[in-house]
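One protein chain omitted, others in place.
Now for chain A:
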């Protein structure tokens, strides 16, 4: 059941009615409705993995209490490491086992030892990377005495399994979400209306931008050997907008629908393609994951407080782990590595926090510089996305190599029965809309909201891609 599916269009109103009209007396009944809805939502993918989700929830709930109650440091450590190792163990088995087995076998083959790896025929449980990280942050925070353990199992379960964020985030923190689920929610008209606006804008990003770009990006990436330079360049741009529309669209829908239930989730995207450098990009892209790694990996490793060597080491670690989090493939690690390389000069020159304010452009010379810094940051991002999209690192180098060696910049008819340039106007229109609303959560709210809502609804039905349906990319992570 996807947010943009017909079944979800039935599911959401039913949950809304039960939540606000039938079981709205206490916070416990409200939470119970959301928990049942969340488990039903999750079981629509594969009910067998529901047990894994419940086990993971119970493990962190129980170990959290044990860490808090245990008096000795040794005991606290025991429960802490038990939780960490079981959580990462599940993630390792389901997500990374085959990758490690395969890579180890290839390494041995490289030394002349012929081996065939024992691969597991397992499917990746949807959302495992997200709910595991929820649990990890909770347990770490208790261990570090930043928060108190949660004793109400229903409340804790809702923090982990709340359906808007269950399968693709944003990765919530106990300090942000738990206090909200511990009180009875009252209906707030303005918040709910904003939620609808944000949900509709998320849907525009998904079905109009992401899915349309996907048909072009797929046609180009899947046939890159026969593509000319212009198609290859456009392919990288289309994929950049596909992944942005897909993931930020999903996040907008999650945040928007959560507002319908009176719960605010962490913002996950803040117009990242208007960033002036890579450091700013990473403050605006998948914010909940970037800040998770910052707080639970980068800072514990020493952050940027040590010498230059330590800063460089920590930067590479965080980007490589971030890449690996996305999937068990060397291409994701390469993507992380490239981003670390981009980040390094800013770090060494101490310019990684130089673009903190909202970007603006005027008719002056400085704005020309700002404009080119935005374009060059986007170009660097697109280059890195090529590694993210292809099947192997070799393919990425071939793809990039062909851009420079082919040198044919003309229209090309693609496998999707369209010309390579056909959606440029759509993308430009999207950029203009995003630019004009870059200080807001979504472009619909504010003045003339009904008119803007009308345009968005018209875009969804008239310009959306439906026959070539695409799952949300981040579901695979």
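In the analysis below, a contact is a pair of C-beta atoms (placed from the backbone, for glycine too) under 8 Å apart; a residue touches a chain by one contact, two chains touch by 3 or more; residues count from 1.
Everything that follows uses one rule, which is that contacts and distances are computed from a predicted model.
A.B. asks: Out of "Carbohydrate ABC transporter membrane protein 2, CUT1 family", "SGNH/GDSL hydrolase family protein", "Peptide/nickel transport system permease protein" or "Sarcosine oxidase subunit gamma", flag the one the UniProt entry gives for the chain missing from this complex.
C.D. replies: Cross-referencing UniProt, the chain left out corresponds to "SGNH/GDSL hydrolase family protein".
A.B. asks: Going by the contact rule already stated, which one of A:193, A:267 or A:313 would touch the omitted chain in the full complex?
C.D. replies: Counting the whole complex, the residue in contact with the absent chain is A:193.
A.B. asks: Can you tell me which of A:101, A:431 or A:453 touches the chain that was removed from the display?
C.D. replies: Final answer for the missing-chain contact: A:453.
A.B. asks: Of A:113, A:349 or A:462, which sits in contact with the chain we cannot see?
C.D. replies: A:462
A.B. asks: In the complete complex, which positions of chain A touch the hidden chain?
C.D. replies: On the side of chain A, residues 20, 187, 189, 192-193, 196, 417-418, 422, 450, 453-454, 457-458, 461-468 touch the unshown chain.
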